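Of the protein chains in this complex, all but one are displayed in their positions.
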Amino acid sequence: MIDLSVSCGGLALANPVMPASGTFGLEQAGIFDFERLGAFVTKTITPDKRLGNPTPRVSEVPRGMLNSIGIPSKGADAFVRDVIPRFAQWRPPLVVSISANTPDAFADLARTVSVAGVAAIEINISCPNLEDDGKAFAMRPESTREIVRRLRDATALPLWAKLTPNAGDVGAVAQAAEEGGADALVVANTILAMSVDVDTRRPSLGNVMGGLSGPAVKPIILRMAYQCARAATIPVIGCGGIATAKDALEFLIVGCRAVQVGTASFIHPSALVDVIDDLEDHCRANGIARIEDVIGSLDLTQAERDMIGDAALEAHA
Amino acid sequence: MIDLSVSCGGLALANPVMPASGTFGLEQAGIFDFERLGAFVTKTITPDKRLGNPTPRVSEVPRGMLNSIGIPSKGADAFVRDVIPRFAQWRPPLVVSISANTPDAFADLARTVSVAGVAAIEINISCPNLEDDGKAFAMRPESTREIVRRLRDATALPLWAKLTPNAGDVGAVAQAAEEGGADALVVANTILAMSVDVDTRRPSLGNVMGGLSGPAVKPIILRMAYQCARAATIPVIGCGGIATAKDALEFLIVGCRAVQVGTASFIHPSALVDVIDDLEDHCRANGIARIEDVIGSLDLTQAERDMIGDAALEAHA
Amino acid sequence: MMMPMLDPDVVPPAAPARPVPGRPLEIEALVREHVCVNDEYRYLSLDLPDGVPHARPGQFYHLLCPGGDGLEPFFRRPMSVYRVEPERNRVGFLYKVTGTGTAAMARLWPGDGFNIFGPLGIGFTLPADTAPIVLLGRGVGLATMGPLVPFARENGHRVTAVLSARAPELLMSVEEMRIAGADVLTVTDSEGTSAVPHVEGLLEDLVAQGRCGALYVCGSSRLTRLAQSVAARHGLFGEVALEQQMACGVGVCFCCVRPFRENGETVHRRVCCEGPVFPLAEALA
Partner (left out) sequence: MMMPMLDPDVVPPAAPARPVPGRPLEIEALVREHVCVNDEYRYLSLDLPDGVPHARPGQFYHLLCPGGDGLEPFFRRPMSVYRVEPERNRVGFLYKVTGTGTAAMARLWPGDGFNIFGPLGIGFTLPADTAPIVLLGRGVGLATMGPLVPFARENGHRVTAVLSARAPELLMSVEEMRIAGADVLTVTDSEGTSAVPHVEGLLEDLVAQGRCGALYVCGSSRLTRLAQSVAARHGLFGEVALEQQMACGVGVCFCCVRPFRENGETVHRRVCCEGPVFPLAEALA
């Protein structure tokens, strides 16, 4: 038996694989086995009812997708009343993603969702802070530290801060989130991007710009996850372009304690469970008894390999 | 005859297509027709001789490449003496890319390459500034404004500032470059990224991290080019993942006055000329007399399209 | 409301842990037949593995069109079932090449594997009694309507299909629907018979003749609005099958929403899991 369990951000997880917010919901219950997941992560909810953005809301680009769904939401109360209780039937812990446009509303929402059945709160701080010129909280270390501190005071639940890859210095933001009291970092949300239909000369999204996700972003987000894992001491959860166990392993090797799988589930509906199965197979095939042994095992001793490349020359012999 | 000519950053170009720095050299002279290009852009040179980074220097990722070539360089003097004169035999203007690790050395280098035969200088300010903790000049508006101002004083040639997509607020950096006296913006250099070989657990690059280029980055860089074209009044030259005339058109439509093609030439050696030919074909097929008419023609009137989608519903009728 | 309504947050409780028949599955199907129906449309039929669930009329599969040679579809593509043959373990699609994904699909050869995910969505509902029904379809809309004919006939409904196209040679399914037991009327732009007033006259005649107890429409918002007004005028049951771009296909991403009228308010519903078939009266067409 391979031991896939990890402790991460205040939770004990049966394995390090969970869905990314906004790509998972109760609707998938018949599609793959919910009991297999390391955790559940819900679509971000906001305090109030919202419709979301105009269509088209998605567009495909080379090995990736753009989305500007916005956050259609029935509001926090409906969520607490109708959705949270339904997750009680499964064992994996429930992580609720929340967001709001002002620190006050954010803190209120954190209180609202701190109810039985919720194991941790993921704070989506990539959303605009209306009190800071509409800049997203997670764009700068100061605003990140402040909002995390506010939320830390509002709830006793473990707090996972989900960072934005649009920040210029994600390592500094990671440190700030830790200082503010976050229990883990989710690295990261989507990368702001756009595409244009050259025939109509219109943006391909109704909202003009949107977030890029999928395999195309993996090398960028992996770099950021590595930077965050080095900058902070709290666990980092990698999220961006993970579609296979190999992708998940890259994130674990650079130091992530868990991973989230998003867009990949749209292509292969059972991607989450496949990643878990293949992680286990990889461990078995490579004599790895505990997935913990993989975490942070990046080998830098040869980073400055001599340029002789004996290895390369002998490779075909 | 379609008029492909554009004025851009102090130069009159026969067409808006040129190579990206580091992906072009005299070695290609027999491979495609140099006379066809809008301009030449050389590999970045540094003041002194340098060896460059350890191998492996490149690695492939989904629809893109990572590179950490470093800047192997014979030094500025050898470049001025041996390379610049050779470009005199062709008509397109020569843009020389330069970089240095301190403002003084940067300014000296700008003076050194301000010689006959050079039409403009592209300043690669994505390199670390040793006097600012090793942060790249173009990571922040202040350091960008300052270095551009220094270089503005050092040369009378048109100055193109090449920005880094790793900055958190590229629009503000674009404005700062304009304030510093840049004549054009090149948006942008590669995105910092990494990948890991899960079998050896080593980074796939000798230098651990490297720059991502190719189709995978196009939606991100297109968004930045659009933001810069709105933030600044000087011309923007789009650069990132352009492989086809369609890609080039996306950049022109969002407001770029020219484009650079890099990685695509590694896959199709005549990519630059193919993009020019196909741009002309596109114009002919769509009754566009001058490429100028395409520039900045993004249609936002339907950005908030009604959600009925008559167009979609009728599409198949 | 005769059609099951789903609240976005209300889903079946206590879903079983393993997929069971009736639940959507990712399936590696085999291409059995792939032919051109006319200049624009192709028919693709697949052999399914044993024991997989089958689609009901109006449901769809989410197709993983194969990449390569410059075509790189990233998302799956939604496609209604055109022919469902549970007893032979087959399913068929009628489609038009419109872009990357369908062009990639068009390169499939008999014997090739084709990864499909489904069946998905909510299909057509028949009226409670054996009221005669009328189908109104245009273009690819006909593909979605196709399996409704045998389904309604088997359940004792008289079926009249009013098929619309740009030109007579682009009309499809006429013979097939006749063989399946429908009375078929055709209208085309080139013959000048497809304009709204003329089709409205046809529908009014059918109502007058007692042949239109329920109305099903697909493939044109013009026809949808027409059907809505005829149905409202005579108090008829009706359904409309809608399209919208999809990513997940199962209701979690909220990219496939369309606007509907609900208690005087505009609300969004997801085409993939609250449709693609919706109550005719509520669609904002």
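Going in written order, the chains are labelled A, B and C, and every chain counts its residues from 1.
The rule is short, and it goes like this: contacts are C-beta pairs under 8 Å (C-beta built on N, C-alpha and C of every residue); 3 or more make two chains touch, one makes a residue touch a chain.
Just so we're clear, the structure is a prediction, and the values are computed from it rather than from any experiment.
Enquirer: Would you indicate which residue among B:Ile2, B:Val58 or B:Ala105 is in contact with the undisplayed chain?
Expert: B:Val58
Enquirer: In the whole complex, not just what's shown, which of B:Ala12, B:Val115 or B:Ile267 touches the removed chain?
Expert: The single option touching the absent chain is B:Ile267.
Enquirer: In the complete assembly, which of B:Gly9, B:Gly22, B:Gly211 or B:Gly238 touches the absent chain?
Expert: Only one of B:Gly9, B:Gly22, B:Gly211 or B:Gly238 touches the chain omitted from view, namely B:Gly22.
Enquirer: Extract the touching residues of chain C with respect to the undisplayed chain.
Expert: 66-69
Enquirer: Please identify, in ascending order, the residues of chain B that touch the omitted chain?
Expert: These residues of chain B touch the chain that is not shown: 22-35, 43, 51-52, 55-58, 60-65, 67, 69, 72, 74, 78-79, 82-83, 86, 89, 214, 263, 265-270.
The rule we apply is simple: only the chains that are shown with their structure count from here on.
Enquirer: Give the label of the chain whose average Cα location is farthest from that of chain B.
Expert: Max centre-to-centre separation from chain B belongs to C.
Enquirer: Comparing chain centres built from Cα atoms against the global Cα centre, which chain wins on proximity?
Expert: Measuring from the global C-alpha mean, the nearest chain centre belongs to A.
Enquirer: For chain B and chain C, let me know how many angstrom lie between their CA-based centres, rounded off.
Expert: Roughly 47 Å separates the two chain centres.
Enquirer: How big is the gap, in whole Å, between where the Cα atoms of chain A centre and where those of chain B centre?
Expert: 31
Enquirer: Two or more other chains touching the same residue: where does that happen in chain C?
Expert: Correct list: 244-245, 257-258, 268.
Enquirer: Mind pulling the residue numbers of chain B that touch at least two other chains?
Expert: Touching at least two other chains: 307, 309.
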